[in-house]
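All protein chains but one are shown at their positions in the complex.
Just so it is clear, A and B label the chains in written order, and each chain counts residues from 1 on its own.
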Amino acid sequence: MKQFTQFESRDLGQELIDLGLEYKFNPRLDIQKGQGKRIGCIFLNPSLRTRVSTQIAAQNLGMEAIVLNMDKEGWALEMQDGAIMNKGTVEHIKDAAGVLGSFFDVLAVRAFPTLTQKQEDLSDFVINQFIKYAGIPVVSLESAIRHPLQSLADMITMQEYQVENRRPKVVLTWAPHIKAIPHAVANSFAEWSLGMGYDLTITHPEGYELDESFTKGATLEYDQSKALEDADFVYVKNWSSFQDYGKIHSTDPSWMLTQKHLESAPNAKVMHCLPVRRNLELSDEILDSDRSLVQVQAKNRIFAAQAVLSKIIE
Amino acid sequence: MKQFTQFESRDLGQELIDLGLEYKFNPRLDIQKGQGKRIGCIFLNPSLRTRVSTQIAAQNLGMEAIVLNMDKEGWALEMQDGAIMNKGTVEHIKDAAGVLGSFFDVLAVRAFPTLTQKQEDLSDFVINQFIKYAGIPVVSLESAIRHPLQSLADMITMQEYQVENRRPKVVLTWAPHIKAIPHAVANSFAEWSLGMGYDLTITHPEGYELDESFTKGATLEYDQSKALEDADFVYVKNWSSFQDYGKIHSTDPSWMLTQKHLESAPNAKVMHCLPVRRNLELSDEILDSDRSLVQVQAKNRIFAAQAVLSKIIE
Partner (left out) sequence: MKQFTQFESRDLGQELIDLGLEYKFNPRLDIQKGQGKRIGCIFLNPSLRTRVSTQIAAQNLGMEAIVLNMDKEGWALEMQDGAIMNKGTVEHIKDAAGVLGSFFDVLAVRAFPTLTQKQEDLSDFVINQFIKYAGIPVVSLESAIRHPLQSLADMITMQEYQVENRRPKVVLTWAPHIKAIPHAVANSFAEWSLGMGYDLTITHPEGYELDESFTKGATLEYDQSKALEDADFVYVKNWSSFQDYGKIHSTDPSWMLTQKHLESAPNAKVMHCLPVRRNLELSDEILDSDRSLVQVQAKNRIFAAQAVLSKIIE
């Protein structure tokens, strides 16, 4: 495996899920595997779970991890090829990624979208510039349009909580938020759920349609209550408009998931990638109930990252 | 030991002091003890000594330490249960502490007081929310009202420099400052000194009385020169008003400790937790003299933390 930035195939997905679960039960199984290998974790944006789980995953493999908050401890990177750098950017991605590529064995990068430059975001410009110039394997810690380590952790979680003897119904439901939120988690969750063969329904207010390249094969249902019927897994997530790029069209509080919404889905487990805005996206009553898998998902971030790093360094 | 957030008993205090001194003379004595254990150090506020000494203490025990500057590398945490999170806070302490608790074996947390919400501060709200939701041992790296690792380092220092054949006189003297400073260090020093059986006198201008729940058993003396007579250890510290909560009533420069103040205490050693504002809280002549124990205290921060972590992981 050279990069880990998106869903590749059901076979590879299953292999990573199984390896992640193996590590969950024996975190230091491969403590010798990464000896002498070094990962650089480059953050252009804030992080809690991703930052810590990636470091722990590396430590569990015996790797040395170095974290660089490029936005705070470094400086602004120029991303445009051919730019005349007489403004605010201090170093070109070409040079910075080249150097980091020569310092490390693996580079892990977090680079959020602008939510204003749609074409640039859609090309996953920043992480692809890192890949282009680093010359070593790159792991996405969430890019402009995907968050594959989150989705792998989500797939591990759904396998752990799978229902017996039938194909589970998975629902991705939009939730209200006060800020314009990227599409990465929703995109990746759709990409991985569909890729792994789940029956996926997506529900949201009109105008919040996701990029079809991620959702092809899913059922779109604007009626949230209908979408939630008999759901096994309900993934709650806000995202801003994709068509009217980066804009907030609705904050309709009736879309916030509560126990009442789940009356027609008595067995539904509820998922969220965290951080979650309580009582805005999701009610306390759900998050604090047995339905909630959010802490399981978070814990599985370690083993998702560990499975990916393990494959990359072998 | 499940938590380390305050003074518990003279027996435990003595055990920690003795263990700290053992580590001082042989820092890597228990280098195997923490193998495979992991501590998360969560800072909601700046730190130098605490940050570095805790990492070193962990390393000396063979533990893996990961530092997270939650305020800078992460985001604002919501602390209020039941909050509707439609404002500035991004993640609820319930969720963040739960995740961190599932990632680490021990959590160490720094959370300063607001100095505006007295009841909230007095309940030591933030660190108690971490304890409530993390589900693993929590070590205070200074909370709203206590700084127990500092006090343990101070007790180690006083034992190292103890006077022979009599109970030493300990004086906690208020010092001027230009900013509103928390009560944590003063509270904890009183709590630990009294708990460990020292003869403690507290002196400060009227209006600077500390919370009595920490100072019961101490002698209060408003006349600084009288308080300092025959002192063996003089602990210098500023704090803001407790009654008129978080306010500055006096910056009277005559309260700044100088050699002249110690004429009636010829053997007095002078202590301060650092950082110290020179020539505002304490004069250069004292800090640069043999009287000063401030560097010894700082060095002992490593061994205080090491003793505490050692007890917690056993």
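Here, a residue touches a chain if its C-beta (ideal position, glycine included) is under 8 Å from a C-beta of that chain, and two chains touch if they have at least 3 such contacts.
Note that the structure is predicted; figures quoted are calculated from it, not measured.
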Which of B:T5, B:S53, B:T89 or B:Q306 contacts the chain that the document leaves out: B:S53
Contact footprint on subunit B, counting only the chain that is left out: 28, 43, 46-49, 51-53, 55-56, 59, 69, 72, 178, 274-280, 284, 287-288, 294-295, 298-299, 302
Where the unshown chain meets subunit A, residue by residue: 36, 38, 40, 64, 66, 68, 70, 72-75, 78, 82-87, 90-92, 94-96, 98-100, 102-103
